[in-house]
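Every protein chain of the complex appears in place save one, which is left out.
Each chain carries a letter (A and B) given by its place in the written order, and its residues are counted from 1.
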Amino acid sequence: MTLHTSPQPAGSLDSKQIRLRLEERGQSLPTPWQVPSTPGSSIPASLVRRVSNRLYVSGHIPTDADGNVTGPYGKVGDDVDLATAQQAAVRTVLSLIASVEKAVGDLGVVEAWCSLHCMVNSAAGFTDFPAVFNPASQLLVDAFGPDAGAHARVAVGVAGLPWDLPVEIEAEVQLRT
Amino acid sequence: MTLHTSPQPAGSLDSKQIRLRLEERGQSLPTPWQVPSTPGSSIPASLVRRVSNRLYVSGHIPTDADGNVTGPYGKVGDDVDLATAQQAAVRTVLSLIASVEKAVGDLGVVEAWCSLHCMVNSAAGFTDFPAVFNPASQLLVDAFGPDAGAHARVAVGVAGLPWDLPVEIEAEVQLRT
Partner (left out) sequence: MTLHTSPQPAGSLDSKQIRLRLEERGQSLPTPWQVPSTPGSSIPASLVRRVSNRLYVSGHIPTDADGNVTGPYGKVGDDVDLATAQQAAVRTVLSLIASVEKAVGDLGVVEAWCSLHCMVNSAAGFTDFPAVFNPASQLLVDAFGPDAGAHARVAVGVAGLPWDLPVEIEAEVQLRT
């Protein structure tokens, strides 16, 4: 693997290397999510809020390669099965990464993914919330490496998500100083 | 507008200016929320927890002008309609601001609202969570200006909120050093 031929401080993979690692796993970053700015659908909050060397990343939802919100819609454990929910969670993490890259320029400035707050739009009786996000968590660790990609996590069921999407993830990210 | 006649670093509106901006929008800060201290109803957590220059603001709920918890009560999309929930969310943000002011003395020390974690006590089938909090988010940006008032946000539906209130908001705030 040629990713490490040039000397790099531990954990400081740059955007090009991270995109290669995603590609090796059959994944790629989408166009960053564009929240509609039309009256009635605009949102007066920031997708990524930078405060000194910390990023507060708003709740993200699954998007397609063009950055448009995409289904499936509905409750996990009922309308949406586990495997489909896992794919939606992976797409959501890819959208998070794309938003962070857009905010900071190059992903090499990411020192650490601090935490992911993961929510499932869950049907009554569904309880396997960690499983929904395990492939997404693993992809984040694989893409950024264990130093930068490690993260604390919460994975719970909520009563509803915007537009009846099956999953949503919010994150906090530390940047190098 | 006379708000900016005295030189101010960008984003450093003080309490007086922020109260004027709220007044121009038909709003005002309530008396800060007083959690009951009677046995059985006291809460051994801090409404605002300061750790160096960071404020962790506990989940706030709608209060009236005197800082007392106020209805309407019930689930948004069923007992409480969207417009009423939006008003409750605005009252909740005003209560958050009042608690922060009480904790820090003058709101001019607020460098940034980092994030709002917004929760709706939602009826089955209701999914328009962002809309519930958009007027509240907009008011925060308008009151503090775009530099300090910008914030990341999550807006989701939960299964229940204390006292069956329709909305709750938790926040993180960065102070100037």
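Throughout what follows, a residue touches a chain if its C-beta (ideal position, glycine included) is under 8 Å from a C-beta of that chain, and two chains touch if they have at least 3 such contacts.
It should be emphasised that the depicted structure is a prediction, and the values quoted were computed from it without experimental measurement.
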Checklist outcome for this item: Of B:18, B:136 or B:158, the residue touching the omitted chain is B:158
Item to check | Touching the absent chain when the full complex is considered, from A:17, A:46, A:63 or A:122 | outcome: A:122
Item to check | Contact set of chain B toward the excluded chain (per top definition) | outcome: 42-49, 51-52, 54, 56-59, 117, 119, 158-164, 168, 170
Checklist entry - Contacts of chain A with the missing chain: which residues? => result 111-112, 114-117, 120, 122, 124, 126-130, 133-134, 137-138, 141, 150-159, 172, 174
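Note that only the chains that are shown with their structure count from here on.
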Next on the checklist: Rounded to a multiple of 5, how large is the rotation, in degrees, that superposes the C-alpha trace of chain A on chain B?
Outcome noted: 120
Next on the checklist: Please tell me the distance, in whole Å, between the geometric centres of chain A and chain B computed from their C-alpha atoms.
Outcome noted: 27
